[in-house]
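Note that one protein chain is taken out, while the other chains of the complex remain in position.
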Amino acid sequence: MDELIEKIKKGELKMYELDDFTKDVNKAAEIRRKYLMEIFNIELSKIGEYSIDLNLTYKKNIENAIGCVQIPLGIAGPLLINGEFAKGNFFVPLATTEGALVASVNRGCSILTSSGGVQAKVIDDKMTRAPLFKVSGMKRGLEIIGWIKEHYEDLKEKFQEGSRHLQLKSIKPWLIGTNLWLRIEAETGDAMGMNMVTIASERMARYIIEHNSDLSLVALSGNLCTDKKPGSINWLLGRGKSVIAEAFIERKILENRLKVTPREIVDVNNRKNILASAFAHAYGLNAQIANIVAAIFLATGQDAGQLTESSMGITYAEETGEGLYLSVYLPSLEVGTVGGGTHLPTQREALRLIGCEGGGEKPGNNAKKLAEVIASTCLAGELSLLSALAKNELAKAHEKLGRAKTK
Amino acid sequence: MDELIEKIKKGELKMYELDDFTKDVNKAAEIRRKYLMEIFNIELSKIGEYSIDLNLTYKKNIENAIGCVQIPLGIAGPLLINGEFAKGNFFVPLATTEGALVASVNRGCSILTSSGGVQAKVIDDKMTRAPLFKVSGMKRGLEIIGWIKEHYEDLKEKFQEGSRHLQLKSIKPWLIGTNLWLRIEAETGDAMGMNMVTIASERMARYIIEHNSDLSLVALSGNLCTDKKPGSINWLLGRGKSVIAEAFIERKILENRLKVTPREIVDVNNRKNILASAFAHAYGLNAQIANIVAAIFLATGQDAGQLTESSMGITYAEETGEGLYLSVYLPSLEVGTVGGGTHLPTQREALRLIGCEGGGEKPGNNAKKLAEVIASTCLAGELSLLSALAKNELAKAHEKLGRAKTK
Amino acid sequence: MDELIEKIKKGELKMYELDDFTKDVNKAAEIRRKYLMEIFNIELSKIGEYSIDLNLTYKKNIENAIGCVQIPLGIAGPLLINGEFAKGNFFVPLATTEGALVASVNRGCSILTSSGGVQAKVIDDKMTRAPLFKVSGMKRGLEIIGWIKEHYEDLKEKFQEGSRHLQLKSIKPWLIGTNLWLRIEAETGDAMGMNMVTIASERMARYIIEHNSDLSLVALSGNLCTDKKPGSINWLLGRGKSVIAEAFIERKILENRLKVTPREIVDVNNRKNILASAFAHAYGLNAQIANIVAAIFLATGQDAGQLTESSMGITYAEETGEGLYLSVYLPSLEVGTVGGGTHLPTQREALRLIGCEGGGEKPGNNAKKLAEVIASTCLAGELSLLSALAKNELAKAHEKLGRAKTK
Partner (left out) sequence: MDELIEKIKKGELKMYELDDFTKDVNKAAEIRRKYLMEIFNIELSKIGEYSIDLNLTYKKNIENAIGCVQIPLGIAGPLLINGEFAKGNFFVPLATTEGALVASVNRGCSILTSSGGVQAKVIDDKMTRAPLFKVSGMKRGLEIIGWIKEHYEDLKEKFQEGSRHLQLKSIKPWLIGTNLWLRIEAETGDAMGMNMVTIASERMARYIIEHNSDLSLVALSGNLCTDKKPGSINWLLGRGKSVIAEAFIERKILENRLKVTPREIVDVNNRKNILASAFAHAYGLNAQIANIVAAIFLATGQDAGQLTESSMGITYAEETGEGLYLSVYLPSLEVGTVGGGTHLPTQREALRLIGCEGGGEKPGNNAKKLAEVIASTCLAGELSLLSALAKNELAKAHEKLGRAKTK
């Protein structure tokens, strides 16, 4: 080992070559750690005390591995979900280091479950990629758009070539100056699908260029996809799963267990989550949806870079005759149960805990189940935090009155 | 243990009570795992094979723990940074499951380091919280705003009470209808500071209400903070660290090692990162900043819920006489080196690797150093992906030409 | 007349009743003026010196008329347009009080015409209205959406009933909580179409409720239309006419007549119009499109309230081998040549000047022609202002150099 480290020091061997050189990623990681410990004179032992086999990540999940980071995993639940795919009581895995988050969600789960559970449903499903082409101008751009429409079936065939689970749904064009975007939308089974769609989009883009040789591809990802940036295009048109979760909570349950009235929840939601977020021009009319989405993403091996748009969501509250109606809408939840980090041992177990490990009986079912679980858990988080905020107000009022007396 | 599981099954003991009951979070986690394994009849062993002591997370990071999730950790570097606080060659820890990400960043680091490294600097630093008060209307709202200005010094004292590292910087009011927000901005040393500022804001809010008894607090967090939602308020005014990283890359280095010209990079950046993102109305004029921010957040124990706004960023490219000027601007990077998940063993080591474990020599220095490292690494990621996209275009063109010949 | 004024003073007659009472709007206007002059003791004679017959506006354009406001009308041109409907040289009427605007546009027209003129085309055409319904929750909301799809043909028939020029194009649903929006999109011939679509949407909404009696209509205009507010939905999906205008300008012409190079124009456009507007999160990546759209709107009797979204636009500039490529894209230009203020004598003449007075040979042709003229004129305005800004820079640079010498 020391010999290899010497070689690295001398520049005769690159650190990233160690995987292939040693034919063992765990070994390579150990050498890298040792090297870093030596040159920086620091201890890095805990990173090395992992329990998953890093060879599983070879050419899949990471390069230049030095070990693993460990993130505490808690559970909230049981949460009763009456979804299309998620049915029954769930204990939801949440990986987080933010104290009180699991407790907060847990409290929401308890109330929702007491109230008959959450209704949840994926209302749209598609992964997107928007290659950006350069055209000579409007005339040619419109011709290409026409050509795309005419050759849609050919393009579909080309796009789906060799991918059983890939289903092209639509191609949406935008033309600005010499820039032509084709936002390609496709279903991708149980995979989140970014890679699948990217590869297929490249195939399609190549085909388009072959038949329209004056075109050139500026970027396979042209940012109207939009991947890993929160924006209106996904907010309005959706990406990944567009999912709704809702519940009706009896007035008594709210008042007895959370010490708030439906009206108080509605008031906080309207002022804080909707009005203030609208004024901040935020892609997020909610209290803490990002917390829950992030914690489940980390637990289940999703792509953390996609938290930006996957965390976009709207919380809506309304007082009804019986109590409170509460719903969340997540337009752009990008999740999968196969591919990416989902196959890693701890992540796989987290998926197993909610019954969506690997591919579904019918392709797509498990990913949709996961999406329903996430949205339902977000609802729990919103209920809990909105109650806490509303109560805080009451507490203050009470305290104020109490103090007033003594003065 | 089986006895306790029985009690849980019977509802005589709550799962979340196990920490206090057993006085050992690891033990409690084991019981919870066993319980879940039994009731769902599944295996959850890998989650239990962690190496950090979960007692460290007690009342700090998680509730209802069942173990840990393990995320592969890779390194990119060396990256030469000439920051105000980050100086020298860095190996940056990236926790991710997205294959090729570390390799991509690594390539960027190599080019940047060859080009003399990255200049980086935190240009603004503040954590914010915006309590939302209900006032009777405009007249009273404006009076309160006036009162706040008059009593700024008192409020500052109240706010900073007992927190050595807390420095109030400003209070920005907005009044819409009966809703009055006070966006409180403060420096928080090496802590990301959300909790610190929340607690201090409550103290300030209480004080304001004590002296203006007709006011009521709708929500301590009024969503003009804005925490965990991407929006214009942080995009324009900043939150956490506002940080810049830039580099000049020689034409030759670009052309020889990345096979692209400065003009090609600029062209892709202008069309994809700026124009397309502007059209998508995205808070992100960049290629993959979210990937890098996410990977370092996970590695170093940051709050993953804050990735939404921390990932907002602008990549700017310009051709110069000598080659390429490239910069990134991250307006709202919320990071700390103490508090949250930063004290956990693996995360701590990741911070140690870049020399910002725990509090800085002067409070705030380590958090700023971390921010500079993140922004610099984002620059590496942008350079690498922009090159890949630009080349892709060239590759296609070449292929097309090649194919044309054979036909 | 004095008698009537007395009655108004005593409250026996309402001012707005005067039209019907006098059966002459001009007379009624005179009485109102007199009344106002008396009670405020002011002179209002100029408002009364109008030359159009206000009876033309009766139950169409205004109530409680007191006369007319006169806005100076200038012309820019000739501007050579090679549109689908606008063909030839145009003198464009601009009603404005902003000095230098007409001159600026005029200069742009001259350059564009010298360069072979402008290509222009309406690429999409639809007016929208989005009634907002209240549903009991997700289940019912999705059922209604399903019902809408199933009954699309019936709804189309109902919608188009009695309106020859109305063509339903699509119904786009969004469901958030108990709120269901149906964004109804339709072609409306030469009319801008807001009223036509509103009336037809009410008919459709009524029909939907008749067949789904648990639904209720919250608002016929549910703000996802979106009328008279600039927002992403029209920016991305279009409203009214989505129109492109572009031109190639020879390098020599630019350099000789505007004293700028293509690169200078491109540089200003990229930095100011695109990057800065993107950072301001503006629905307008341009220099002065609003100026031109406003001036033509006022000249031709369009709805000034719709300037907010009609002025949204993107200016794109690119250096080419021969010189400069410049284009504008207006996604949401809401215009008509019949209805609204277009029939008033002066406005009608302004439309006549550009050959689109009243209905087109084929319904819609004149409105599209007008849209092409507007977009082309915007292009002239952009070229002119971008040049002026770029030159300013040169002037400064020159001055600086000159000064440097003397020091």
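For clarity, chains are labelled A, B and C in written order, and residue numbers in each chain start from 1.
Following the convention adopted for this analysis, contacts are C-beta pairs under 8 Å (C-beta built on N, C-alpha and C of every residue); 3 or more make two chains touch, one makes a residue touch a chain.
Just so it is clear, the model here is predicted, and its values are computed rather than measured.
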item: Candidate in contact with the missing chain, chosen from B:L166, B:L215 or B:I233; value: B:I233
item: Chain not shown: contacting residue from C:L4, C:M204 or C:L307; value: C:L307
item: For chain A, the residues touching the chain missing from this view; value: 232, 235-236, 270, 274-275, 277-281, 283, 285, 314, 316
item: Absent-chain interface as seen on chain B, which is shown; value: 119, 121, 123, 137-139, 142, 175-179, 232-233, 235-237, 244, 246, 248, 281, 314, 316-318, 325, 327, 329
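One rule holds for everything that comes next: only the chains that are shown with their structure count from here on.
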item: Rounded Å distance, chain A centre to chain B centre (Cα mean); value: 16
item: Gap in Å, rounded to a whole number, between the CA centres of chain C and chain B; value: 42
item: Overlap residues in chain C, where contacts from two or more other chains coincide; value: 232, 235-236, 281, 314, 316
